[in-house]
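In this view, the complex is presented without one of its protein chains, the others remaining in place.
Take a look at chain A:
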Amino acid sequence: MWMSSICFIWGVFFFFLSLFMFYWVIYLMMNNIVYFLEWEVISFNSVKIEMGVLFDWMSMLFMMFVFLISSVVILYSKSYMSSELNLNRFIMLVIMFVLSMALLIISPNMISILLGWDGLGLVSYCLVIYYQNIKSFNAGMLTALSNRIGDVLILMSISWMMNYGSWNFYFYLEFMKNDFEMLVIGGLIMAAAMTKSAQIPFSSWLPAAMAAPTPVSALVHSSTLVTAGVYLLIRFNYLFIDSYIINILLLLSGLTMFMAGISANYEFDLKKIIALSTLSQLGLMMSILSMGMGDLAFFHLLTHAMFKALLFMCAGLIIHMFNDIQDIRYMGGISLYLPLTSLCFNIANMALCGIPFLAGFYSKDLILEVVMMSNLNLFVFFLYFISTGLTVFYSFRLSMYLMVGDYNLMSVYNLYEEDYVMLKSMFILLVMSVVSGGMLVWMIFPYPYMIYLSLNMKLMVVYVSLLGGLMGYLVSVMKIYSLNKFIITYKLSSFLGVMWFLPNLSTYGLNYIFLSLGGKMFKNLDMGWIELYSVRGISLILKKNSIFYNFFHMNNFKIYLFSFIMWMVMFLFMLII
């Protein structure tokens, strides 16, 4: 029964696909090979539409991670979605998602990237609205429309790229770098990547998308969909080196990182905290990318994918145990009842904080040290380090809320780890979030980064982490009368707690203008004078005239003949005179 279920079949299939990809990663890396396959779909007046496939170690490695996470998530769904009637549909959606992600990863061509990109947007919409309630519809619409902006930007960059005769951006990045049009394309791609990776003007959809089922969040909103933008920018990285437009991205992604770190501390929804921490880490990836270190961004992308997916899956299990309650204030003391889950959760959290020799340590520590080595202004520097502290802050707060203290939900309740299906799939990622950092740092960096810092600078990361951990502990043990003191800074708290008003900005802020304008247009034009002077007016005139005209036909036949004679006589007199 279990062996023949769709989850098992596809989970195992993706797992072996992932191993196969791993083999290819090793092969391509060792021999330093890139395979580039190209199929010319149509050639039209010296413009070629092609389907290109690029197999290099980067795409293979990313594919390996995506397939691993998706295999684990599909196995996990067997238990998590066990009471779902349309499990097949759910798994099919996930598979479609993975396939469009794969299409995005392997294509070096703008048009085929657009296919994958649109597929991601569409399927993620279907997955976010999977529970089909108002909240998820709204979240899905916000997600889909935010991503749609990115689709449109990619379409625009496609139209800008037509001059080059082909859409294989891979060939033009270095060659056309000083071209103005390539700069425009770069700007469009950058903005598109910002929508997909939820950077600051567009970041409200990522926490909203937590309305999706938790396995979906683990797959989509931690490691695949949101990193698609980062991956695209890594591919375009050559274009952005020494380019001034990327400074905008540096600022915005730094602010995203900071904003998400702060908002996560105000949040009490378990999944939203994790989503905001994802947002913060995306900001980290984007900012190191915009400083020119694409390989570091990629490295962090991969390690982050591992522990963040694990974190989501642990959260899903906990939510399952707590009768689908997500508020962390109801939770507490689960380390006594769910030891293995707590193990996974804590390891993932620590990896996120960058505790040494877990996955996150290798990437984050390297990124921060490279940041300290590079030529930066103070503002960006502070953004980096405050955000690093904030990461530890909210991670510790979350851990303390969940693990320590009393159980807060109901008085008579028994928590147990439901079955081993979820746990087994979590263990795979547990292993990966321990070893993937070390494994990758040995694999993808042919020579180590040279880091040369003074002692205090070197210990800077430790300082901010310790400070953040301390604050996280203190916040979590805060009593209710201390929490009430926040009323003094109510305005500041409400600003920081709702992601700097970004959700309001991208929902009411946009809708209000267009809806009110549309309402006015509808009232004044559609129902107003356009109706009067075009459709209704014409038909009214015709109707009136037709009725008036029929009046002539009521006359006597004699009068018709007489009028004809009169007409003739009139002209005859004109003739004579």
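Going forward, a residue touches a chain if its C-beta (ideal position, glycine included) is under 8 Å from a C-beta of that chain, and two chains touch if they have at least 3 such contacts; residues count from 1.
Convention: contacts and distances are computed from a predicted model.
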UniProt protein name of the chain not shown, from "Ribosomal RNA-processing protein 42", "3-methyl-2-oxobutanoate dehydrogenase (2-methylpropanoyl-transferring)", "NADH-ubiquinone oxidoreductase chain 2" or "Mediator of RNA polymerase II transcription subunit 22": "NADH-ubiquinone oxidoreductase chain 2"
Full-complex contact with the absent chain, from A:Y447, A:Y490 or A:F557: A:F557
Residues of chain A in contact with the chain not shown: 542-543, 545-547, 549-550, 552-553, 555, 557, 560-561, 564-565, 567-568, 571-572, 574-575
